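Note that one protein chain is taken out, while the other chains of the complex remain in position.
And then chain A:
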Amino acid sequence: MAQESADLASDCQSWLQKLSAWEQASSEETQKDTCLHLSGFQEFLRQMYEILKEMDSDAILERFPTIGQLLAKACWNPLILAYDESQKIVIWCLCCLMNKEPRTSAESGLNSWIRGLLSHVLSAFRFDMKEVCLFTKSLGYESIDYYPSLLKNMVLSLVSELRESHLNGLSTQSRMAPERMMSLSEVCVPLVTLPDMEPLVEALLTYHGHEPQEVLAPEFFEAVNEAFLSEKIVLPTSSVVSLWFRHLPSLEKATLHLFEKLFSSKIICLRRMECCIRESFLPQAACQPAIFRIVDEMFRFVLLETDGAPEVLAALQVFTSCLVEALKKENKQLTFALRTYFPYGAPCLAAALSQHPEAIPQGHRLQPLLHISQLLREAVEDCTRGSPRNPFESWFLFVHFGGWVDLAVAELLLREEAEPPAGLLWLLVFYYSPQDGSQQREQSMVELKVLINRLLMLLRSGPLSATDLQEAAESPSGDPRPPVCGQLVRRLLLSLLLWTPEGHAIVWEAVTHGPTFEITGPGCCPRIWRSTRPQHRPRAHLCCTEMAHTDAVIHEIIGFLDQTLYRSQHLCVEASRKLARDLLKELQAQV
């Protein structure tokens, strides 16, 4: 408390000097400088109030001798009084300064002075024309009667001026000059959270002039964006989209804001994720290709930084789903439009991926899967058409549409053919190990094929048990570094358990039977985009590693179950969904 108080005393002196500087010069530069510091000053006021409210007047004046001057200067600065909650906190600080039991004329004078400041703050505006005041007085009105309607009418007048400017935009003489537009947007910076200002803020955001350069102040966009993201104001979709389209830093902040919301929770819940994404307005804004590119680029960056973290992949897929839905609402031709949004992928690949997997009837799903697999393989491995593209580009495009992987797993496990199609094997191996070279991938496909055949044989040979599954999933050779990614193995096992009647019988046993999903042991999943050296750990720490890994596996299973419930309505019957819900509830209780 003492240290904090000392810091505030120093801050108090610093802010007093700045307020004095602002007071002496009322130029545009001063206004800009003030606006830049409004947020910081408000935070300072808030901290100051937290201290002052615990002190009496004498103690305050002793510890902060200049507090009175500082508050007085704040009271005479309309930018501060107009900004967010600053006027409220200034008032609270003044109330703290009141001497509850004045004993001297100086102390009584202080109280009188404070009341005068409060009165001034509450009557901060007066028209300069005295005759105008005479009119309202003759009618019997006070400022409290006409402030609201006067402000409303001021806003309406400015909006009308803007609209007339817009309508007359075709003429060489615009009604509102660019300089005035700039000034207007600058004045609005401290006012964006005032509800009365909403029509003007919206009009400015959606104003389309004919000047080659942006005529609104970047500080205005930043202020609106900050207020919108902190939910202090509500804006229609069109205004938000316009804001982000005209001021890309705001779009980046909005996207980061969404990421913080999505990834702050340890538990992945796709429904909740979907709600967050929809409420962010970003899918609607991303219907603009230029906006989509930026948001998508940020997703790409996060994927690379997190080495393809499951929650990021899930978020990307939900976002893409919301975007497709928003595009449909705009009546855009989806197939053609997606080429604009994914220019780095082959056009036919984007078109193929944009089909809804759930729209394809059962029994006809293999062909589009094989088609997608072929297109991806050509893009990644085929050297005859020039140098192969960076595998990440194709993989990044592919993972936008996660439903296809679900379909591929289902086709492999529920098929009736004797041999799993090579295209499906390739697709799954590529999804989970995209950085592998073609030779490594071929080997992984062989191993995957063997695994699937073993699982299916086991399925048809009589009652299942968790131990049987575990043994089938392990490599007979006992290779400590099996080529098939552990995540893929676990996904196959879980899908088998959830989607087949035989699996239903033992799913609880399998989930509670620890070794079942500890298929490949610690360090089984190499990082998607970084090579991982084998790590030899001291034997004494092995238990800790296994424990941590067990938690990671549980989280992975939870994610899979949640995804199943979110997306797999077309893949499994209600019994499977109920089972998934029960399992999910059980596992979430354990975490």
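Going forward, a contact is a pair of C-beta atoms (placed from the backbone, for glycine too) under 8 Å apart; a residue touches a chain by one contact, two chains touch by 3 or more; residues count from 1.
Heads up, the rule we're going with is that contacts and distances are computed from a predicted model.
For the omitted chain of this complex, the UniProt record lists the protein as "Fanconi anemia group F protein", which is one of "Fanconi anemia group F protein", "GPI-anchor transamidase component GPAA1", "Ubiquitin-related modifier 1" or "Calcium load-activated calcium channel". Considering A:Ser149, A:Ser265 or A:Gln440, the position touching the chain not shown turns out to be A:Ser149 (whole complex). Here one chain is not drawn; of A:Met98, A:Met298 or A:Ile554, the residue touching it is A:Met98.
Among A:Arg180, A:Lys232 or A:His504, only A:Arg180 touches the chain left out of the display. The set of chain A residues touching the chain not shown comprises 53, 78-79, 81-82, 87-88, 91-92, 94-95, 98-100, 102, 108, 111-112, 114-115, 118-119, 121-125, 127, 131-132, 134-136, 138-151, 153-158, 161, 180, 183-184, 187, 190-191, 194, 196-197.
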